[in-house]
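All remarks here apply to the structure that follows.
A single protein chain has been omitted; all remaining protein chains appear in their positions.
Naming follows writing order (A and B), and every chain is counted from residue 1.
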Amino acid sequence: MSYPTINPSQRVYDPGNWANKQFNSVSGAEMRIRYGDKRYNAKLSLTYDNIPDEKASEFLAHYSAQYGTYKQFVLPTAVLAGWSGSSYIPDQSVMQFRYAQAPTINSVRPGISTVSVNLLGVV
Amino acid sequence: MSFSSGKDGRLYIDGQVAAKVIDWSISTSVAGLDTTTLGDLDRTNTAGIRTTSGSCQLFYYAVDPNNTSTNSASVLLNKIIKANSSGQGAESEKVLLRLGIVDGSSTEKYIEGLCLITSAAMTMAVGAVLAASISFEFDGAPRSMYL
Partner (left out) sequence: MSVYLGESGCVEIQRTAVGSGFISGTLEIADVDQNAKRFSFDFPVSALITGDRIEIATQDKSNLELVKDHDYPDGLWYCHVDQTGGLRLYRTFADAVNGQYDPAIELVTPTKAQPIFVRNRDDDFNPLAQIQEYEITTNREAVDLTVLGDSFREQYANGLISGQGSIQCLWEYKYGLCDSTVDYSKELPNYFAQLVLRLEQGSLFKGRFYLHEQLNQAVWYTADCVVTNVGFAFSPASVVRTSIDFVTTGPIQLLIGQLPTYILQEDRYDILLEDGGRLEQEEPRP
């Protein structure tokens, strides 16, 4: 089952970092050693305001299909709706996303809900 | 067909026509829920919760001073204000209100609903006739409507 192709109302993206370690000497000089060639630990927070309950239940179904935070998946281009720059979602060969925690569903009124999703990029 | 004015107005309390009504007003509003998504250039909405409320003013006047049921203002005041010597009054009652417009047709125009009186105010002042100002909110949707 693929991630729901619904345009989000809000989006917050943290691109993550390359694996490296910093060493600081007594004099204040810093030395860094990079241990990998891939960016990791990217974070993506998506909010879907006032969507029909049927659309909200698709997120629950997808979360169940991924066994919660276990499996990683590919995100559709719909998550970047409204972004006019080049896509900042890495290619799936480089990075895929998993659920950082369970999505939260806030019922607004009968038939309408708000969904919040937090995703974590993994290499 | 003609315009309607104050002489065509009526207020009914629990099915009985109310006496000495100065004015009534009613208002219905719907909260808009924002459904705008990233990529949209125009705001989109969907309907939220609907609220119907209103107010009325009545002179504090009894056709029969010994019978409080003939004083419409007193009837509404007693729906919300409950006195008790032990300090805990009874729960406020809801009242069936019908706001009518007599327009010469066979059936007058109206909106009717079970209402909760949300506020009642009276002021006694020099040079003014005692009147009660009542605010109410419909409990759920109007029971019936013909407007």
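The rule is short, and it goes like this: a residue touches a chain if its C-beta (ideal position, glycine included) is under 8 Å from a C-beta of that chain, and two chains touch if they have at least 3 such contacts.
For clarity, every value in this text was computed on a predicted model and none was experimentally measured.
Taking the complete complex into account, the chain left out of view touches B. Only one of B:L41, B:A83, B:A128 or B:L147 touches the chain withheld from this view, namely B:A128. Contact with the chain that does not appear here is found for just one residue of B:D23, B:D40 or B:D103, B:D23.
Within the complete assembly, residues 6-11, 19-24, 59, 126-129 of subunit B touch the chain that is not shown.
The rule we apply is simple: only the chains that are shown with their structure count from here on.
Between subunit A and subunit B the centroid-to-centroid distance comes to 51 Å (mean Cα coordinates, whole Å).
Subunit B contributes residues 33-40, 46, 48-49 to its touches with subunit A in the complex. Only residues 6-11, 48-51, 81-83, 108-109, 112 of subunit A touch subunit B when the two sit together in their complex.
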